[in-house]
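Missing here is one protein chain; the remaining ones are kept as they sit in the complex.
Order as written gives the chain letters A, B and C; numbering starts at 1 within each chain.
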């Protein structure tokens, strides 16, 4: 793991916000074990802001660190702001990721965006 | 040199009969530096026997040991006996020679035979 | 923190006796074995003694009878065997048979040869990792120039019926190479009894140093050297011989041969007890590889619902060193080709751990290992969507 930054190791060792929020407003699930990693984000939205965010992750060290970092980055942000979080930003916040692990940051951002879109769709359906 | 037998090392270290006999009855020279080895045998013949035999050799350790061994094997033998000395016998008497040095034993036997034939020719010429 | 190595498949420490045997060849007997003077003598002798010891480990009693070519690694020996025989071009044909679970040093060169026009047949294996002799027989045709099937698999430990496989190829006069890297020193091997034409092994898998491998080559097999140049190693591998490493390999081979049974029993006993303990304490474990026909040191398990690298990293934090997938490819992304080949479902293959016992593995450490493994598995399962899905389904089933 010397190929992982300290930040990655920190988030892997102490992943933040594990779990599932109660009565999720939005759910975003990406990946599957066949491709190697799987993430499921659940969010609570209040006043257009991500009030709570949790996740389950099946995957390598980087995948776990990415999930944790994404949850921290997204929490408290407006949906628009959260939608602007890119995989590149996630990797940067983590102090970089090894080349062969960059796809994990994609997954993290994707899962977050999916959860937000899920929320938005449900909102649309309610109207 | 560990590929050389003790016998070879002995004859290389203390080569017998170096030199040229005075008023040689027969001279046999084979090889040249281009092929790598060169031997010159000179013999004294008395009563159809090789009374004295000496040589000069330019060549590797095996070539020197072969010359020395041939000189010992031939000394005192009748010409007919000496002509029967084969390269194989020389190599055997030396306790064997490495494969890539077998040509040296050929040279030794050849040079001896050449010296004998030289003597025989000269004898023929005298008659 | 107490450190426990369960990754002796990746590397073994050099045995004290082995290092002792090597040391004089760095400084005192540093000569070149090709030298014609005294400085070459000891190194040259030592080389031949090592050759005899390595030969003995694989059943060669008369050193002169067969060739052992020293290389720098098992990978090099595997490349010399396959490319060597193919480029020597003695046999006509373009088909090469191998198995789906060979090491990358076999499979990747075969992929290159495939691009050059050779037909590569990768025999499948059953769910325990065994190649079927019947399928080998069917795969042979008159275009077949080589069969290369390993003695045993490093990752899942499965031992092939090599003798039987060789007999099938030999019947049709097709040369047979076998990679014994994982097996040599741990199970008895006799190249003559097995009938193989070439066999690969290496010193660093048996408490010898890195940097010394060997290829056994039967008489009559013609190879083109991979490394051309000087006439070292009977013209089959140019370059100044790595005398200290080869001496170490020789000594390691001697020790492995002398203590083979004791060593095997020792690691197998540890392995079996570890397995029992883990399976008792941790739910949802799966054994990979053959239940009996396996290398004595090898335990490979899949920890359901979690991913191997995360397990490896968590265990590493606890001072327990394991590998996930093949140790040589743990930097790669995909699940191991070996687990794929035995039909392990992806989510299980992803969570595979190779636990490789060694001579210093201690049974008294098993409770500690089990506890840590259990903790780490629980922790990662708690964050696994697959585990929560399973729990939900289990609850639903219970409610039905």
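Miscellaneous remarks
Assume a residue touches a chain if its C-beta (ideal position, glycine included) is under 8 Å from a C-beta of that chain, and two chains touch if they have at least 3 such contacts.
Note that this is a predicted model, so its numbers are computed, not measured.
Of the residues in subunit C, those that touch the hidden partner chain are 3, 5, 7, 10-14, 16, 19, 22, 26-28, 30-32, 34-40, 71-76, 78-79, 103-106, 108-109, 112, 204, 209-211, 213, 224, 226-231, 238-245, 309, 312-313, 315-316, 319, 321-324, 327-332.
Residue positions on subunit B in contact with the hidden chain: 1, 3, 12-13, 15, 18, 20, 29, 33-34, 36-40, 55-61, 63-64, 100, in rising order.
Criterion: only the chains that are shown with their structure count from here on.
Distance from subunit C peaks, on a Cα-centroid basis, for B.
Looking at which two chains touch through the most C-beta pairs, you get A-C. Our note on geometry: subunit A versus subunit B, Cα centroid distance of 92 Å, whole angstroms. Between subunit B and subunit C the centroid-to-centroid distance comes to 57 Å (mean Cα coordinates, whole Å). Per-chain Cα centroids separate subunit A from subunit C by 39 Å. Counting partner chains per residue, subunit B has no residue touching two or more of them. Counting partner chains per residue, subunit C shows two or more touched chains at no residue at all.
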